[in-house]
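Quick one: the structure is below, and I'll ask about it shortly.
With one protein chain removed, the remaining protein chains of the complex are shown where they sit.
Up next, subunit A:
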Amino acid sequence: MKPPKDRRDRRTPGTAVSRAAVRDTGAGPRARWFPRAPEAHRSNALHAGAWWLWALGLGATASRTTNPLLLALVVGVVCYVVAARRTRAPWSRSYGAFVGLALAVLGVRLAFAVLLGSGVPGTHTLLTLPEVPLPGWAQGVRIGGRVTAEGVVFALYDGLRLATLLICVGAANALAHPARLLKSLPGALYEAGVAAVVALTFAPNLIADVRRLRAARRLRGRPDRGLRGLLQVGLPVLEGALERSVALAAAMDARGYGRTLPVPAAVRRTTAVLTLGGLAAVCAGTYGLLTADGSGYGPPLLLAGTAAVLAGLWLGGRRSPRTRYRPDAWGVRAWLVAASGAAAAVLPLLAGAYGSAALHPSVVPLTAPVLPLWPAAAVLLGLVPAFAAPIPREPS
């Protein structure tokens, strides 16, 4: 038993190193001055927040443009990073589902534009579908009719933007499990975070149960496909899920979930006042910020409210005896990854590229989109994680 394991252990880093070497040779002389990313393990794992900031930064850029070239560049950057740094964990497989969803969104958007027409006036008619006559009260709605190139291109740009956003979120999800992000919550919210994590595992378990029970239907000689099959296993699946939840609750209770420390009544009261007062101040401050005449008192109230809520959370955390086991550290690499995302979102702004026509290529009249230089360079910065983040270990 022992020797083969040892051999495998020795071999695993070997393959990773050799692959890294291959990549660096491909990258040319840079291999000499750019320090190679280490193999990932728990202590150098990138903070989940860094991944989410990176993905949201790229998403922010995507949400502010309809330029298909720029959007394609964002998708390419995201896909490359995911391919280079994705682990083999089950949640990493969700990326494929997100890409599928993005494609579906694009398809639906295009189909609607073709079938229902679009509000974009166009002169280039691609084809004319038979139009369904609608009564007078349905004015403004039409089904079928003229399909213009302008309308289709507009829908394509719009759908592409939404699809890119979905792919960015999917990438964050694949690279850093949301559960790991929840672990970085303040102590007072930790218990709620654990509950959320448990809820997150509920759905995959439910799906596994449905699969198992549908398979079992086959053993009873009933068809294992179709909607009826799904409905008939519904009750047993829910029963099973309930039983498992109760068993898990018992296990969590027996393992000390929800233990509290005695705290003085004064601290408890202060916590309540700070949290509630802070929340009220945040609401009022936000209102002030959004109304036209409240810009004077808005920002300070918002800041004060936030501070009060944070203080309340900190005090509330004293009730919980919890400690953290090996929390994700925010190191240099996390800074690099987060900064690359932030740069992708902010640099175009600073360069004054926004508002420029290149980000929103004109549809009427139809023009060929041009890749804007500065935003494209900023998006390319999003490739940093593919070199800075630790390389996931090959599964043994």
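Going forward, a contact is a pair of C-beta atoms (placed from the backbone, for glycine too) under 8 Å apart; a residue touches a chain by one contact, two chains touch by 3 or more; residues count from 1.
Rule of thumb we're sticking to: contacts and distances are computed from a predicted model.
Undergrad: Which listed name, "Multicomponent Na+:H+ antiporter subunit G", "Glycine cleavage system H protein", "ABC transporter domain-containing protein" or "ATP-dependent Clp protease ATP-binding subunit clpX", is the one UniProt assigns to the chain that has been left out?
TA: "ABC transporter domain-containing protein"
Undergrad: Please identify which residue in A:Gly49, A:Pro68, A:Gly145 or A:Pro236 touches the non-displayed chain.
TA: Of these options, the touching residue for the absent chain is A:Pro236.
Undergrad: With the full complex in mind, choose from A:Pro121, A:Pro223 or A:Pro299 the residue touching the hidden chain.
TA: Answer from the full complex: A:Pro223 touches the omitted chain.
Undergrad: In the full complex, which of A:Ala192, A:Ala247 or A:Leu350 touches the chain missing from this view?
TA: Answer from the full complex: A:Ala247 touches the omitted chain.
Undergrad: Of A:Arg36, A:Arg212, A:Arg228 or A:Arg269, which sits in contact with the chain we cannot see?
TA: A:Arg212
Undergrad: Touch as defined at the start, partner being the missing chain; which of A:Ala89, A:Ala203, A:Leu238 or A:Val267 qualifies?
TA: Per the contact definition at the top, the residue touching the missing chain is A:Ala89.
Undergrad: By the contact definition given up top, give the residues of subunit A that touch the hidden chain.
TA: 5, 9, 41-42, 89-90, 177, 179, 194, 197-198, 201, 204, 212-213, 215-224, 232-233, 235-236, 239, 244, 247-259, 261, 320-326, 393, 396
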